[in-house]
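Dropping a structure here in structure tokens format, bear with me for questions.
Every protein chain of the complex appears in place save one, which is left out.
Order as written gives the chain letters A, B, C, D and E; numbering starts at 1 within each chain.
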Amino acid sequence: MAVRTGAIALSILESQHRMDQLNAAYGEALDAADYDAWIGMFTEDCHYRVVSRENYDQGLPLSIMALEGHGMLRDRVYGITNTLFHSPYYQRHVIGTARILSDDGRTLHATANYAVFRTKPGSVSEVYNVGRYIDRLLHTREGLKLQERICVFDSEMVLNSLIYPV
Amino acid sequence: MAVRTGAIALSILESQHRMDQLNAAYGEALDAADYDAWIGMFTEDCHYRVVSRENYDQGLPLSIMALEGHGMLRDRVYGITNTLFHSPYYQRHVIGTARILSDDGRTLHATANYAVFRTKPGSVSEVYNVGRYIDRLLHTREGLKLQERICVFDSEMVLNSLIYPV
Amino acid sequence: MAVRTGAIALSILESQHRMDQLNAAYGEALDAADYDAWIGMFTEDCHYRVVSRENYDQGLPLSIMALEGHGMLRDRVYGITNTLFHSPYYQRHVIGTARILSDDGRTLHATANYAVFRTKPGSVSEVYNVGRYIDRLLHTREGLKLQERICVFDSEMVLNSLIYPV
Amino acid sequence: MNAIPPFEGPEHRWTGEGSSRIPFWAYTDPAIYRRELERFFYGNGHWCYVALEVEIPDPGDFKLSWVGERSVIVVRDRDGSINVVENRCAHRGVRFCRKPKGNARSFVCPYHQWTYKLNGDLAGLPFRHGVKKEDGSVQGGMPADFDLKQHGLARLKVETWNGLVFATFDHTAPPLSEYFGADVVPWLNRIFDGRRLTLLGVNRQRIPGNWKLMMENIKDPYHPGLLHTWFVTFGLWRADQQSRMVMDSHGRHAVMISQRNQGGEAKAVTEGVTSFRKDMTLNDARLLDVVVEPWWQGPTVTMITLFPSVIIQQQVNSLSTRHIVPSGPDSFDFIWTHFGFEDDTEEMTRRRLRQANLFGPAGFVSADDGEVIEFSQDGFRQKGPDGETVCELDGRGVGPADHMVTETLIRGMYGYWRKVMEI
Amino acid sequence: MNAIPPFEGPEHRWTGEGSSRIPFWAYTDPAIYRRELERFFYGNGHWCYVALEVEIPDPGDFKLSWVGERSVIVVRDRDGSINVVENRCAHRGVRFCRKPKGNARSFVCPYHQWTYKLNGDLAGLPFRHGVKKEDGSVQGGMPADFDLKQHGLARLKVETWNGLVFATFDHTAPPLSEYFGADVVPWLNRIFDGRRLTLLGVNRQRIPGNWKLMMENIKDPYHPGLLHTWFVTFGLWRADQQSRMVMDSHGRHAVMISQRNQGGEAKAVTEGVTSFRKDMTLNDARLLDVVVEPWWQGPTVTMITLFPSVIIQQQVNSLSTRHIVPSGPDSFDFIWTHFGFEDDTEEMTRRRLRQANLFGPAGFVSADDGEVIEFSQDGFRQKGPDGETVCELDGRGVGPADHMVTETLIRGMYGYWRKVMEI
Partner (left out) sequence: MNAIPPFEGPEHRWTGEGSSRIPFWAYTDPAIYRRELERFFYGNGHWCYVALEVEIPDPGDFKLSWVGERSVIVVRDRDGSINVVENRCAHRGVRFCRKPKGNARSFVCPYHQWTYKLNGDLAGLPFRHGVKKEDGSVQGGMPADFDLKQHGLARLKVETWNGLVFATFDHTAPPLSEYFGADVVPWLNRIFDGRRLTLLGVNRQRIPGNWKLMMENIKDPYHPGLLHTWFVTFGLWRADQQSRMVMDSHGRHAVMISQRNQGGEAKAVTEGVTSFRKDMTLNDARLLDVVVEPWWQGPTVTMITLFPSVIIQQQVNSLSTRHIVPSGPDSFDFIWTHFGFEDDTEEMTRRRLRQANLFGPAGFVSADDGEVIEFSQDGFRQKGPDGETVCELDGRGVGPADHMVTETLIRGMYGYWRKVMEI
């Protein structure tokens, strides 16, 4: 029978639960191409970046996607759904348990490892983009919102194109 | 120091814990080919289906595996262990945090993303089957049991055969 | 609204949180090549082994890496950073929820499934090493420490070399 | 150094007589495979299966399909007829259609928006006559002699057969009825008699073996009662059953017909058969809750191989087409389309779906067919170009049979193969 | 059996005149590809792009790069000059340098520690003169006639061009100015006028198509106003703009020059263009917050193709080099290096970075270029060796043009290609 060894503040378990649920919902939204839900997980003034590990580690500012605020997120979604010709593909996110680096009750910093698998309809699945989320979130009345998500990916050689957010 | 921001009912943390533990145990049972343990995670009257995303999204009823109740699950296990000639392979499940969609204390609805890797003994690992579990569970005296698990997989082109459940 | 169905001792939720956080930190440390942090997660008298499933299942003692205590861990790190010529590569860990098999408040036994992806800088990601952690941990003042971690991997055909711990 | 014989090419000779010993290189040689594509999938009067009509019920409905390695679009035209056009733009070759299924009024290649009618005709292209400037001068445009008619999508000859859709790049191909032949047609019409079909779904598997091995597998009545425990144990298919092996006059198409018996022990056909399980019973009989359908008129199983591209299955209440899409000498994709009939009761639909557990990539009696095909290719590959299979059960000749203890259908197919391949 | 023609080799003939119809085998044949490597990437006086100087600012700084399929080290020597040496040990062939970037005083192959100077000369090797024993006798060592000078790393001829670094294995290659030609040089110098560059970062994509398709794509002024909604809708590139198509005298290099207009509707160039979005506006205008830079002197877009290895992009405020690294006939890696100028304000840097959203593997107007190239290769592959593209917009000849409604630059490139390939 388990014995209790040093309490953990409930608030920590709660924040952990919120963060992991956000990541689970985030992956599910993108995998289902539910982009409104995706945008809804960010604050109005958010930053969203997808950047290679080599640029990130060298402190080079270039990303493959760098969006600021809901407006740009919506412009990207419009591109995905209306202007960007591409071969459709499924995404599948598997995201590890988040690590909460700090949480002052207003702002929360966290990271998590992720793997995204790509499958062209009727075809086989492939490892598409693996990396790490580096997040800054706000506690809001509607729960945690991403104020900044930087997707730092190891998979520096992109398999042709990356159309959807990861 | 973390600050508490709006309580979460303990029951939610508990159901989350039960659900994630069930998924962890589920993956471990299949990866260890412990099929009795696998069957034990389902209710007697369960439904278990493995269905491609294309059929599922189009509302077509065909699955690659569609079992109803412990009897059929046992028949499948007998096929795996006694009648289905195949090259043995290892499975390895990595399952994301579950999302609990509803929980009235009796019935619980949840989803989770999964990735299953296949390895033929002495060979390299490959991405085999990735997708999403769509679950309906019952709270029972022995804990949560799967009343229905639908494995909706992206990996529509099966790598030759799929012998074991995913 | 969720209904509470049978309480779970808080200590269980706490140990679960500690264990999953340790695994998340473990993966992050290795993926960032922060080997001091990695060693710090083990007890002085630790055992660390990376062993193929075929050897493990047949009860054969051979590993591909078998280290005993901080000294050997440090010798390995010195090998990685100073003596072992190799092509550098990124690792990315995605680790499933841990299963705590027993926890008496002093010693904790747990397992978890893991997938490690390898990426050579500027190249594509590949499935590198997937398997299962079989752990024995101690509750210490600085939290949980690994007294033994056995990485039992399915990926029996190693993709040339395995330089960094998994 | 003295010349090193390349793996493929002229030194491959089929020395033996007849077609009972198939050389391994017939399954592994890339040059042989390319000739197979040219002669069986793209030419010499052969037809390939591409779809069921029910998959594209309405005008404009299309689906992507395959003829050999070539991607084609199967589309229902405004008038309800079906066109099959190659999915390759006439401008600069782009395989432009990327959605597996959909509905279109026309096809537009995204690169430069050349636009095609549903029958593949080029309807127009941007700036064909150049761009007129304010000063009236014209910039660019296609040459004066550019002829739209010369630049449509490659169009295939199409015929439907009571719900099945076939196509061919060879516009000189004979009508389907002639292609199938008088011996096969009745068995096809037994299933496809004009009833409306219902689509149950599609399953796909990639089998790392030569495409012919799948044709062999379904022309091989010898194996089901041995490899497949369920068949021998539950009497779905075994050597003591009344059965017939039918062939077309060329030996390329075939039908394996049989009538289920009660299974159980039967010295002659179960003794020493390690896959037979005397005491095996199902925990849930619904998996095999067979109900006789009037149109069966006896046979419980008919497996029709329509060379080179499709197998049509009736296994008790389970019905499907199995489309063979080759890709290289050592791999093919196998696409299962399960169907029923519009007048099926809900129970019958549920029954067909339950029995579907026997088939497909996870099927109780089909998963292992994919496996043995993979292992066959492994065997051919490891031996290198020499080596041959031995298909001499029931002799070395070719002819119909009224039993299952024979490899005659396989010999029939390779007899035809040698003729067409000129090998 | 009678001989089976191999897929590649002599039976491939380019029968037609001119260069307006490119046979599919020019994109798929491995033997053609190997000859391309020999003649375009490794010989016949061709130069390849390898780096920006700013990537290796200090003595000893090096980066790995590619010339065709060959790995090379681009390194700044003590005297500030730049060397390019092949990354292959002269002893037993090891591609020994594995760090993508770094700083070195010399290069040491780990296998036996042969040591090379930064210019590739072999500085020494262990036990060259053997090992002396106590008794004074000497064990082993290299032969007396072993000459260090004969065993250096393969050294390439190098030239820099205002911050760009080019190299060639062909030491008889002409100077860069001659290689680029008088018509192209001014456009190159417009961007690279000697200003110091700043490095913004690198993006990489693997495109499963023939490398020439990317050159075509940037020699094709026809597609941007059709494939790329943003270009036509926001007037970044469309047929009603003032533009010029420049070529070098060989037809191998080119510049597409154009000046942005206000976009919106314009019957002649938007009517029936399905990618045009009449009412589309940006939710966040900062994505396209173009600010004219003085050095533009008019043109808002200049796309320079320097055959065979690099494309230099100015698209309004976004600047990059795009390096083509071929790997086999049906795939190449495409490496984008975005840069700015040392005197850029912070705003301008942020602007360049925001506009970078249009380009690269995820770019609003570049992601689909990679996609159509993949689909082109799909189309070539499925058709087999016969089949050809039709590049006859604006005629069948080769020459400069003052508009976009033309495929002349593509014809120019293949005219040159035929000559050099002797096909």
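The rule is simple: a residue touches a chain if its C-beta (ideal position, glycine included) is under 8 Å from a C-beta of that chain, and two chains touch if they have at least 3 such contacts.
Because the structure is predicted, anything quoted here is derived from the model rather than measured.
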Of the chains you can see, which ones touch the chain that is left out? B, C, D, E
Consider the whole complex, including the chain that is not shown, and state which of D:350, D:396 or D:418 touches that chain. D:396
Among C:50, C:112, C:127 or C:152, which one is in touch with the chain left out? C:50
Which residue, D:273, D:290, D:348 or D:420, contacts the hidden chain when the whole complex is considered? D:273
Across the whole complex, the chain not displayed is touched by chain C residues 50, 52, 54-55, 58, 60-72, 74-75, 78-79, 82-87, 156-163
Under the stated touch rule, tell me which residues of chain B contact the chain that is not displayed. 85-88, 121-122, 124
Please output the residues of chain E touching the missing chain, sorted low to high. 8-10, 12-14, 29-32, 34-35, 37-38, 69-71, 86-96, 98, 108, 110-113, 126-127, 130-132, 139-143, 146, 151, 421-423
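The rule is short, and it goes like this: only the chains that are shown with their structure count from here on.
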Output for shared partners of chain C and chain D reads A, B, E
Note, CA centroid farthest from chain A's centroid sits on chain D
Determine, using the mean of C-alpha atoms as each chain's centre, which chain is farthest from chain C. D
Can you compute the centre-to-centre distance for chain A and chain B, using the mean CA position of each chain? Integer Å is fine. 24
Between the Cα centroids of chain B and chain E the separation in whole angstrom comes to 48
Where does chain C touch two or more other chains at once, residue-wise? 12-13, 94-95, 97, 115, 121-122, 124, 127
Overlap residues in chain D, where contacts from two or more other chains coincide: 98, 100, 110, 204, 206
Provide the full list of chain pairs in touch. A-B, A-C, A-D, A-E, B-C, B-D, C-E, D-E
